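Complex shown without one protein chain; remaining protein chains in place.
Per-chain residue numbering starts at 1, and chain names A, B and C are given in the order in which the chains are listed.
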């Protein structure tokens, strides 16, 4: 299989450390070549036990380190734009955690930079596209036996929200997963969004509008509704039901060991996304490594990252204004045709 | 248990004939005493084999027939108002199929007439309240262990719509079941309604807006969303998931024999509501008979029938106008407090 | 529907009282005409609030009471033989709770008595044949789309056993339900039985061999295995999976409200058979009343009651001897052909 792909990992926080472990111990065909984090101690800690890694506090220094052939961006969202542009400048393939860029203006600049480059270098970390159940659902919708999809009913629940989670983040951080999943499953763009606000749960921090109910319209005439409830208390639950002309299909029901005890029969609900989507992260990074070594990008593109930003911004406005907000996308560059 | 309750059945169509069979063969404590239908032949046919029934072409004649102690109205909706008022005038307890009265103005007249009477005589045929699964869900919501309900996600699918089914009927005929079920499950009134219209299914008759997605708001701050899809092609499917502060609860998944054959493992989907809700109809009529013999009304009241009419009318307006329409209920008479 | 069927109920214990309630309040077309129990106070208590019932301490007196047209035997098993013969002597149709007669010699005498009579009067209370799921499974096996049945895997679990429950009773009281269900589902006779004894559960009373694993062979070459576990602690669970040449079919999985809360998603397990089979009892008695009023017997016959006794006796011997025990049935009288 030839030489291992040397990856520079930007960001050594929770997500970055997890990707370093994955590149080192799970994925075939790659190795961690460099790591960068403003907190040098954290960077060193994240690569302890991994051989042949140079440690940096500046992203660009990591990109320029010997043996680096690709970049994995796991730094905080505000740092993404600069990192992406630096990778583009060096012609380095890049896997960028979501959001590609938090604001749509920045996302557009990245998109345009890559379009000017004339070839795709960026893959965005929408890992649900790599989940086995989502992939089977996508295949089922694409094969046409259920007919045209008319509606997607989505559920997105977390046990509890992190500190400082805002009402807007239910949309631009949580629902952003459904935004990409819906675009991908349907092969359609989202064109408008309405946010409904039920009575907040007493289990949510004071002032947080949680849950919310978000309804998207698409350019193919489909509807996508999302219940997002980030302080549901009981577990991490991500489901989607596609209602088509000739049938419906649902993924995300709990499975695993079915236990009957003490008067009830059921299965455990996973407690967080790292459990539920562990395999999806592994597949995502393996696929990115495999494609990169063949000089290709096969995953979600900068256009997907840009579209997600624009839709999420419209969603936040719909939440604040209480009205239906249309989504305005820039024209799609030929590169992403 | 004393003498059998003699019931006059108004209407000998599909539903009336089914109720006659039920009173005769299934339910304990009642008998069919009279039947009325403008089509005398149809009325005779419906009671063939049943002993001691007088056959009429006029509703009032049936009410006045010997042995009649209660009325079951299964005639077409437009005939309900007159029949209800005639029953009230005679002090006869009545079980009236839904809709109580198709238009809210007529429904209000019935409500006011009963309120003037000062005692409840009418029970409205919202049979889902008698379905075993719905009752368990109601009990679960009422016992409080899941906390306050925040959202109801509802699905209502039919194989195909009858001839001449209109886009408005998806709401005032089909969703009217969810309107009552939501009011009952939550113990709240619906205060506004928005109707979203995905691309119609190619399986629906030309011009019919099918499916629709209806969102209700309640005076308790809950949201109720309903997918209604009356030409889904594959079966009759009625589900509801209640999302509460401390958990969620779902009814309506298929069950029965789980067959594994030819590469798939699953269960049959019932093909119509008479299969799915057969037991609910039996329980409804049995409970009505039992309560009536004790001089009580324990089921849905004229207020429930009135509220359903008002909400359905608002829903139809929301469908036509494409906007959020508030629901305006008259003050609730003390009789229904 | 003509005159109500007057039923004499023999035995006013738990089961008898439940049948009295059923005949009075649930079933259409019948009334309780007489009741007999050695404990007169208990008999009176069981019919309090029911009109027109004569109360007796002797079974025969109840059979001879005015208005009695049929008999329901819910007295203890040892009293069944005499009661059945008394009903036969009077030409009265009878619904007899299981076991028809506890010992096979007595069961054979009843069978021969009815055969001599030349017409069937007895129906035996194997109520699983009236359970909706079992009936759907039976219909599926009979329609042939899954091919020939090869194996039945059965589970029979109770929360806890009553006081004085013996190891033999796991077979002749509990598994007797599976004995009849297997004979009925397969349309085959059981020809041999082996009982395996795993380590007893620490949750079972000392000395009780619980659980047991029973394997039957049939004259059609099928196998029927039964896990019987009467102190499982968690609920009442009755399942059967039929494995056929072209597929398998399973009934008895829990259903109802699916609750997700506190890290788990599942459904309640019913706590006893009166909950699980409430509808089956109602259907059984209604069908018996309907058939009796038409002069027919449509349910399980005395032959079924006799066969169950013989197989259960062989099973108890197999438990005691630790060997495979063949089942020896008397020739089947033409009356049950």
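Couple of notes before you dig in:
Following the convention adopted for this analysis, a residue touches a chain if its C-beta (ideal position, glycine included) is under 8 Å from a C-beta of that chain, and two chains touch if they have at least 3 such contacts.
For clarity, every value in this text was computed on a predicted model and none was experimentally measured.
Set against the missing chain, the residues A:206, A:257 or A:334 yield one that touches it, A:257. Contact with the omitted chain, checked across A:79, A:246 or A:335, is made by A:246. When you scan B:104, B:237, B:286 or B:309 for touch with the missing chain, the hit is B:237. Mapped onto subunit A, the footprint of the missing chain covers residues 1-2, 24-29, 31, 50-51, 132-133, 136-137, 140, 145-146, 246-251, 253, 255-262, 279, 286, 290. With the whole complex as reference, residues 147-148, 150-151, 153, 196, 198-199, 201-203, 211, 213, 215, 217, 220-223, 225, 227, 229, 232-234, 243, 245-248 of subunit C touch the missing chain. Mapped onto subunit B, contacts with the missing chain fall at residues 233-235, 237, 253-254, 260-269, 271.
We take it that only the chains that are shown with their structure count from here on.
Listing every chain that touches subunit A and subunit B alike gives C.
Chain closest to the overall centre, judged by the mean of its C-alpha atoms against the mean of all protein C-alpha atoms: B.
A centroid comparison over C-alpha atoms places A as the chain most distant from subunit C. The distance from the centre of subunit A to the centre of subunit B, with each centre set as the mean of the Cα atoms, comes to 44 Å. Distance between subunit B and subunit C, defined via averaged C-alpha coordinates, is recorded as 37 Å. A separation of 57 Å divides the Cα centre of subunit A from that of subunit C.
With touch defined as above, residues shared between interfaces to two or more other chains in subunit C number as follows: 253, 260-262.
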